[in-house]
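Note that this complex is displayed minus one protein chain, with the remaining chains in position.
For clarity, chains are labelled A, B, C, D and E in written order, and residue numbers in each chain start from 1.
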Amino acid sequence: MAADLSPLFPIISDDEASPRVAAVFADIRETRKTDFINNFWRVIANDPDNLEQTWAELKHVMAPGAIDSMTKDLIYVAVSVANNCTYCIRSHTASARTKGATDEHLKELQAVIAAASRTNRLAIGLQVPLDEAFI
Amino acid sequence: MAADLSPLFPIISDDEASPRVAAVFADIRETRKTDFINNFWRVIANDPDNLEQTWAELKHVMAPGAIDSMTKDLIYVAVSVANNCTYCIRSHTASARTKGATDEHLKELQAVIAAASRTNRLAIGLQVPLDEAFI
Amino acid sequence: MAADLSPLFPIISDDEASPRVAAVFADIRETRKTDFINNFWRVIANDPDNLEQTWAELKHVMAPGAIDSMTKDLIYVAVSVANNCTYCIRSHTASARTKGATDEHLKELQAVIAAASRTNRLAIGLQVPLDEAFI
Amino acid sequence: MAADLSPLFPIISDDEASPRVAAVFADIRETRKTDFINNFWRVIANDPDNLEQTWAELKHVMAPGAIDSMTKDLIYVAVSVANNCTYCIRSHTASARTKGATDEHLKELQAVIAAASRTNRLAIGLQVPLDEAFI
Amino acid sequence: MAADLSPLFPIISDDEASPRVAAVFADIRETRKTDFINNFWRVIANDPDNLEQTWAELKHVMAPGAIDSMTKDLIYVAVSVANNCTYCIRSHTASARTKGATDEHLKELQAVIAAASRTNRLAIGLQVPLDEAFI
Partner (left out) sequence: MAADLSPLFPIISDDEASPRVAAVFADIRETRKTDFINNFWRVIANDPDNLEQTWAELKHVMAPGAIDSMTKDLIYVAVSVANNCTYCIRSHTASARTKGATDEHLKELQAVIAAASRTNRLAIGLQVPLDEAFI
């Protein structure tokens, strides 16, 4: 995932996009109010079924609901740190910032991730049994 | 971590608590406004240094700041699902509910975790290179 | 991995052991100076190639060398906590105890695992760049 | 975490350090008997609470006890390999070497990590049930 | 995920299924040629959007293509072992068996997972640099 390594499939430019791919790219641009399509979409575009399905899911899931859209990006970053996905940490931290995340939000996010990672391992490592209240 | 397995160290009851342990238990009760001390604390209480340090961290990190306390529990659950910690998923989902999390919050949380887990693996699996914008 | 679930392949008793399996069981008993053969070996015994290869590796790798045998069990437990393998945490914690691990060893082990899990996530989450000294 | 990527927050130089940060840097230097402060500390220094808490924990946990300090670094590396943290693998392997770890220690460490990773997956994959002795 | 723990949301019976949920259940039954609907679907049925999206993805992705359907179940199991999902290991091993997987397939699968887990950690632990041929 380093910046200087080629992906397993080529990065599809706008000129190379098939009509199905172009339609998804257009919807990403309209939904996000930006002309920028990042590499993630341009690489999975090699499999148009996957592209359509992934975009449909993310468009729906990341939209504001009971949880607002910026918070969803923070949760997304938390999962990405636990999964160690550099691309995902950086792209969704950037996304959170465009939705209003401040330095304070991001510092608190990292502190919660760190505390959870630590206590997750203590609960697992010490084999703490579930309390009746949690069963 | 199943309910029927003993932990690596015994569950410390209130009667067995040393003064250092009792002091932490008292602060947990006062901070959380409940008499209930869950097994996690009663097992790490076998190592009072660890107990004091863990409680000090969680008390500070999970307190409301730029991110509210319920949202911090949702982020904590997200990390715990990624780390597959049954104890942590159940205890912090319960905690989030006491702070106002509804079924809708929890369903959206699971949907964001699922979407992030899926796209994390696509970014890693396809070896998507970082865009200039994210470097 | 709960105690009440059946494994994917049956637990091979001494009576059911083929000559190849019986030979490995005999070497485990002689090496460990105990009659007890735990379920891990009895389940992988369904694939004698895997059994022979796994036992040969563990017998060699876990033997004392520059690192003593008890410390190797502590390292094994650390990996197992990170991988969340209940069976492995419990069996190798028990093994470490037979080699002299005290409560103090095990508490310090858990504290190091917890600290590493926490700082691993901070280094990943904050995307800390490598110092020249570590390249 | 590649060497050529910027972190999420800036690397704090000695000149930029606030009094709280400078005090932690001074204690790191004194404790470690070196002038070198690696990037990990300089990045989390953007959140002084996190810096103080992390340093206090590591200073305490990694100090010699029932387990010596070099062995604690080996355990730390084992967790970092399981969590795939390049920064942590490299910095704590370097630290272990300053405390006396030889090539033999490091080769045996990698062999134990490999064996544990392999058998962890067999125990999980085959769903090996816990023996009565480990419950 | 133990058999005796309740899920975070109730298990939806056929009688409790809304028309949207009932329609997905009917399609699962028709596609799989069985009346059995396992708990996974009955729990995510609490979020009909998630149920519809998940079923649409799995129906499409697990169908035979360049890779046959049984092999896709083996790959699914491999990911589930790496992610330590007991439910997923057991349900997709059962599914693979209904599609013709024999004991030999499953033993070889576990052996490949074990070998990959081991060598993954060696490549990461030893920080093996990419060959020109793989860049």
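Note that contacts are C-beta pairs under 8 Å (C-beta built on N, C-alpha and C of every residue); 3 or more make two chains touch, one makes a residue touch a chain.
None of the values given here were measured: they were computed from a predicted structure.
Peer 1: Contact with the hidden chain only, please: which chain D residues?
Peer 2: Answer for chain D: residues 2-3, 84, 86, 93, 103, 106-107, 110-111, 114 touch the chain left out.
Peer 1: List the residues of chain C that touch the chain left out of this view.
Peer 2: For chain C, the residues touching the absent chain are 5-6, 49, 53, 56-57, 60, 130, 135.
Peer 1: On chain E, what residues meet the omitted chain?
Peer 2: Per the touch rule, chain E residues meeting the hidden chain are 1-9, 11, 36, 38-40, 43-44, 50, 54, 57-58, 61-62, 65-67, 71-72, 74-76, 78-83, 85-88, 90-91, 94, 102, 104-105, 108-109, 111-131, 133-135.
Assume only the chains that are shown with their structure count from here on.
Peer 1: Report the inter-chain centroid distance for chain A and chain E in whole angstrom, where each centroid is the mean of the CA atoms.
Peer 2: 22
Peer 1: What are the residue numbers in chain A that touch two or more other chains?
Peer 2: 2-3, 5-6, 57, 81-82, 84, 86, 90, 110-111, 113-115, 117-122, 124-127, 130, 135
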